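I have a structure here, written as structure tokens, and I will follow up with some questions on it.
Selected chains only, in their assembly positions.
For clarity, chains are labelled A, B and C in written order, and residue numbers in each chain start from 1.
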Amino acid sequence: MAEQIWKWAEPGYLENKTTQLMQQELSNAGFSIQTGVAGIPTAFTATYGSGSPVIGILAEMDALPGLSQKPLPTRDPAVEGGYGHGCGHNLFGTGSIAAAIAVKEWMQSKGIKGTIKLYGTPAEEGAGGGKTYLVREGAFNGVDVILHWHPGDRNSASPSSSLAYKVATFSFRGQAAHAAAAPEKGRSALDGVEAMNFMVNLMREHVSQETRIHYVIKKGGLTSNIVPDYAEVEYTIRHPNVNGLNDIWTRLLKTADAAAMGTGTTVSHEVLTGLYNVLPNETLAKLMQSNLEKVGGIQYTAEELSFAEKIRTSVASTSLPPVAQAAAIEPYALNGLTSASTDVGDVSWVVPTAGLSTATWVPGIPAHSWQAVACDGMSIGYKGMMVAAKTIALTAVDIFLQPGVIPAAAAELAKARGGDFIYQSLAGDRKPPLDYRK
Amino acid sequence: MAEQIWKWAEPGYLENKTTQLMQQELSNAGFSIQTGVAGIPTAFTATYGSGSPVIGILAEMDALPGLSQKPLPTRDPAVEGGYGHGCGHNLFGTGSIAAAIAVKEWMQSKGIKGTIKLYGTPAEEGAGGGKTYLVREGAFNGVDVILHWHPGDRNSASPSSSLAYKVATFSFRGQAAHAAAAPEKGRSALDGVEAMNFMVNLMREHVSQETRIHYVIKKGGLTSNIVPDYAEVEYTIRHPNVNGLNDIWTRLLKTADAAAMGTGTTVSHEVLTGLYNVLPNETLAKLMQSNLEKVGGIQYTAEELSFAEKIRTSVASTSLPPVAQAAAIEPYALNGLTSASTDVGDVSWVVPTAGLSTATWVPGIPAHSWQAVACDGMSIGYKGMMVAAKTIALTAVDIFLQPGVIPAAAAELAKARGGDFIYQSLAGDRKPPLDYRK
Amino acid sequence: MAEQIWKWAEPGYLENKTTQLMQQELSNAGFSIQTGVAGIPTAFTATYGSGSPVIGILAEMDALPGLSQKPLPTRDPAVEGGYGHGCGHNLFGTGSIAAAIAVKEWMQSKGIKGTIKLYGTPAEEGAGGGKTYLVREGAFNGVDVILHWHPGDRNSASPSSSLAYKVATFSFRGQAAHAAAAPEKGRSALDGVEAMNFMVNLMREHVSQETRIHYVIKKGGLTSNIVPDYAEVEYTIRHPNVNGLNDIWTRLLKTADAAAMGTGTTVSHEVLTGLYNVLPNETLAKLMQSNLEKVGGIQYTAEELSFAEKIRTSVASTSLPPVAQAAAIEPYALNGLTSASTDVGDVSWVVPTAGLSTATWVPGIPAHSWQAVACDGMSIGYKGMMVAAKTIALTAVDIFLQPGVIPAAAAELAKARGGDFIYQSLAGDRKPPLDYRK
């Protein structure tokens, strides 16, 4: 199945064949399917059992543009300019399904009470933010814990956070005029953009150092002999926690309004996507770590080792980690923070959540590379996927068997998010951008 | 012919049918045709007679994008989004040809010695700069005077200048990086653009007030989560004289280099086009004025008056000139300066040049408007064209008959451009941008 | 008297001995003195006669810092770093008094009815704006015409305008913080200043080309290891007419407010001074011109010529006007505009006003130079002063004798300033800055 999905390499919200195949497999295995979750055609849930506890497992699906690649250690696109599974979501989805089915079979064989619920979650990449909309529409209500994993170049289950983030477009409108004959009658929309950028660049000195703010000018005028009446800048802001992000957002809005006021233009904005930071749950993470250690890392065959060594030569880095990292398990560590952002963040603020990563990629291979696509389509990726599937299944089993885990995880979450927390999507009431990859 | 060309409305350097029709007409009238002048397929000359004096007449051809319009006083495109003759070059070309043929017939009937040479000049609009390349390639060598005209909303032959100008693209290259994970490894090409713009905006205080500098950002990065490694800004600079323009250009290049140095990026530039200011020639202008006064302005029929009043209601202005302006001749005045730029400028620095404008457009109608297109396609435009054709023909006749005019005009030009003047195209050795409208 | 005042060289609002001497002279001549006009200690009026018409004459007094100089053609300060009459106000005041007394004697001898009223006007230079406060407080109410003159390097009575202008300080306040340990807690007041400047520099493209905007940063923070909580920028704006100036001012205030909003700071402003443009009055100017032509220019003695030629060698210019310019009268011309600003502007909007300049300085000597100071203290200056005194006296006599002049001048003013004009000082309700030179 992972191979089939890898070949399809479908973009976010357009994972039509992928979701069909996944649903079929789970249906065949005796799960009950709900489609079109939260109004998203390719989102689904597959449920087995009933009543408490309810253990959710995430299964992702979407591919990335421009990364099409054959399963070879040298650059060779399968489809020129096509999509490819550079983040390994073909493995992610398939591995999670394998875990869910394994747990279901165990429950059935042991007569365990409770529910196992797999979430087919589309469009994690780019401006997709699929899970944000699932959370906003209540798709995770009643779930006790969420387990997930992600492809990587090492095996780790340590609790790790990500950056909360928000992407928005600011559109400035001015007054067109002949730039030579009557510039005094014009008000440049590009002036608005540049003034906003200027004040944001000043602001960089006065934010906490973990903050990230970056922008590109999407529209900067058509032709230089006309004062541009339209200009557009896209901003991404990130912060280790959602409250800090909201503060930066408020200040960003002020720079936009100020830029419009100071340049005689007007401005409006549209939020493209917004993600919470991941709230790690140590209660669950420790359980996951112990199971990962039980399952162990990945042993390469001679052929795989040869592939690994070949593909590593294509990475321009002087400090690659050792190949042996694939066989090892990273020690448990606190306070991890990745500079990336993920829509698992939103989930982690409403349900206690734990994840792991496994070495589906040869050590040293970065995410979102053709090298990752290549690994995701051959035996190294499949082995990493099986490590994840087993670890998730064992962790789900532990949670069924240890009744204290869920209350402890819930208490930890309640404390972490604070007493008066109410989830509000950073995407506001925006509809899922179902056509963002069209 | 004007109607036919108006219907074709061909873009710059693509005036294939237009040039064909013009050449045919002139060939039929006994002119000798040279095509592909200066390596430009649609440029041609049509010559009658031989030896001194040599009187040149310019004939333009190209239309403008997005202005397609039927000959009606309300907005109604002939082809949605299509080209239209918003600058009246259908009249320009046709009227000049009428003048040339009239002069030829007069020469023939009177046995006058000398040469009349019509220039079919393509691509005056936008980044075309057709005549710049004709001048650079020597197409005007040996010509004694140049006569031309331009559609307008009044009848005037006063000597008037234009702004010298130059358009160039500056391309900055930086270093891409993940904007959240490793911004310190990135160097933003957009930073380069913004730093250049910043220094140029500071420079505005320190240039002579007639200078014009305007820019748009053509490429400002693709997506905000990657530090952009490419960005592009287009600049237009203008100045009442070419020396001043060259000074501004030198300073502009320094801001570009400085911006690259200060932001850790690199920059290269490409000149898109460059035009000299028009050097008015009073000797010729006075002659043109006296002939324009002889020919007189345009009398509207009742129907034309109704059209005029209707179309004027579509112009958002509280200070329209009176309709009667079409019938009047503007008094002779010195020191006129239009804020526009034209490739006639280059011609006027190598040959004594005089032009006039006639009321082909209802008074109050601006150039480059659908209203101008409408006028250019009906009787008002044709009447204006005939005023121009007659005035140019009479002026050519005067020049043939008054042997002192050419030496006086030549002396005036020599004085105006200074002793050590050598023509250097502002477009450098760039080839004509034959595909700029494709 | 001119020599005595020249020696004192008193600064603006501190012209104590000068005003005393002037008042004494006029009192001795039979004028009635009013002191402390408009609450300004050194401002006074000296009135002779009563009833209509009322002819006012301006008499200035103040010197300039750093220009102290002996009456010699080489640089030699009388007092190192001291004040000097670099704008010739010692002559201005004395010449006007001579004119007033001459007119009075003529009135007395001829039994003419009416009033001659001399205004001792302090502090024209720098941020003084003395006459602005006199106008605001109604000191010119009931006056029919104002005559004045100014030292220069030529003899001219053409109607000429000046730039309206306004000077203001913008004070930004932020939040101090340790710049290394807690920059995120700081809000830099200097950021506010730089953001304002940035938006103003963008605005330069979108104002009419005669506009002038210039700024300096008076306070930009104390030490770089503390985020500055205070910063101050001083702006001067100028425009050919007061309405245009007010538009620029409104936009400037918006950039300030926007800068504060966009940088998390606050801003307040203080207007330092504001002057109207001069509204020339052609009715009066023509009269003045005819009298200037009657009086004629200045003939140098051999000694004066030698002084003139010597002092001209100290001016670094390749295009000095001929020395003979001092003997000539400039032809009458319209539409003159100096780039300087003067508080005569305010007067000219409430009373029809005409002025002239005379060649008190050797041709080629600029205002506000030590060379001007030298000329103002010797015979060349005194001769120029007498030309002015005679011309003003003759013009006043003409106005007494030609009853049509005042209504015509008044009608011209009414038309020029528009129907709904109400004078509002650009300095608002600010008190005269009596200590600006202390």
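One rule holds for everything that comes next: contacts are C-beta pairs under 8 Å (C-beta built on N, C-alpha and C of every residue); 3 or more make two chains touch, one makes a residue touch a chain.
Bear in mind the structure is a predicted one, so any value in this text is a computation, not a measurement.
Each chain in view is the same protein; 3 are placed here, and the whole complex, as held in this structure file, contains 4 copies.
By our rule, only the chains that are shown with their structure count from here on.
Inter-chain centre distance (chain B to chain C, centres taken as mean C-alpha positions): 46 Å. In terms of their C-alpha centroids, the spacing between chain A and chain C amounts to 69 Å.
Chain A and chain B, compared by their mean Cα positions, are separated by 55 Å.
In chain C, the residues that touch at least two other chains are 198, 202, 205, 209. Contacts from chain B toward chain C in the complex involve residues 198, 201-202, 204-205, 209-210, 213-214.
Every residue of chain A that touches chain B in the complex is listed here, in rising order: 163, 165, 167, 178-183, 190, 194, 197-198, 212, 214-225, 227-228, 231, 233-236, 238, 338-341. For chain A in complex with chain C, the touching residues are 183-188, 191, 194-196, 198-199, 202-203, 205-209, 227, 251, 254-255, 257-264.
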